[in-house]
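Sharing a structure below in structure tokens format, with a few things to ask.
Apart from one protein chain that is not included, each protein chain of the complex appears where it belongs.
And now, chain A:
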Amino acid sequence: MTLAPERRPSLIDHFERGLDSPICLTWELTYACNLSCSHCLSASGRRDPNELSTEQCKEIIDELQRMQVFYVNIGGGEPTVRSDFWEIVEYATSHDVGVKFSTNGVRITPEAAQRIADNGYIDVQISLDGATAEVNDALRGKGSFDLAVRAMQNLKDAGVEGFKISVVMTRHNIPQLDEFKALADEYGATLRITRLRPSGRAVDVWDDIHPRPEQQRELYDWLVAHGEGVLTGDSFFHLSAYGQTLPGLNLCGAGRVVCLIDPVGDVYACPFAIHDEFKAGNTVTDGGFAAVWRGAELFTELREPQTGGACAGCQFMDTCRGGCMAAKFFTGLPLDGPDPECVRGLGEELLQGREADLEFPRPSVDRSHRTSPPRPRAKSRPVPVSIGMGAPARPPVSACEIDPLAGFVPPGAATASSS
């Protein structure tokens, strides 16, 4: 390099020190959702009564425009169930803030698909966690596969090209990678795969559905072979330790180049870290988004040089960088040690060594639906119940029974009648 005799700091070095504005951010518009996916990273279901108003959302967009944040990833909950969803989206795209939104497809009617096709600055991402209804619905709920496919068909029919099919990789769908790719090709979509984090409700199911170690290798090999046309949201950089660095920026951008704004305006370091520990401030009560992004103590700390802790001596530190902060936090591992899915197996060792009665950090706020079958909880034990107390001595007395002697059994009669 003739222009720079000394080693210039790499882009990653700059990013780790944090930028004046995020490169992009995730904005969960609502915690309300029509589904109850068992691995929901924001533990969504019910709308928060303090949800930001339309006006407050527009103020955030004005700020993002001033900060030159060129696009936001809108999610939820199910963002399209907000009655002002399109108003917010169109306000953003007409103020130089492009929108990519994630949806389960529930409101992607032919009309909505046409609206997306006409706008040109809206990118859609349909969430699908199985290439078949069987695998998908086990996690996302009955009927959710059909919902997503109907939305994909509507988008295709409206001529929306290159929308995304977004898949969270689990031990059940890693064997379906080729099928996902074929599905994306069929609908003229782009496949986007991301890593399952033990965040939100996933804290309860992570042990049962996160990829097995040999599947991580399978995923890595598949990405090396097919990665060109597949998006990864930069989420598999911990797999780079298998060999070659995967395409993408390969760093944890939390609080440095990305962050999350939640439906009530709370700003967190990243979408996978909705917990008080990673909350930087609030857009309404702390003077706006820019003030939080630029001044929050938590973000200042995250932008300090990191030591690497237990991983400092590892030969793969340069590519893996200790993995995902949220994955460590929610599995009860130290933040300056290996990722629970460390490809060298060091995280697995730590997981095995955890105290049996360790309390995992739980989401600070949980808006899960209160109804429907209760979701499975970690470490749940069978509860012993006694069923059957023998046949009742006599039929129960109806509440409508008008006989003044209803339920009255004369002394001696019971003995006589039971013989």
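Everything below uses one rule, namely that contacts are C-beta pairs under 8 Å (C-beta built on N, C-alpha and C of every residue); 3 or more make two chains touch, one makes a residue touch a chain; residues count from 1.
As a convention for this text, contacts and distances are computed from a predicted model.
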Answer for the undisplayed chain, UniProt naming, from "ABC transporter permease", "Mycofactocin system protein MftB", "Lysyl-tRNA synthetase class 2" or "Oxidoreductase", is "Mycofactocin system protein MftB"
Out of A:L231, A:L298 or A:C311, only one touches the absent chain, namely A:L231
Omitted-chain footprint on chain A covers residues 1-3, 8-9, 11, 14, 19-21, 23-24, 68, 70-71, 96, 98, 100, 120-121, 123, 162, 190, 229, 231-234, 247-249
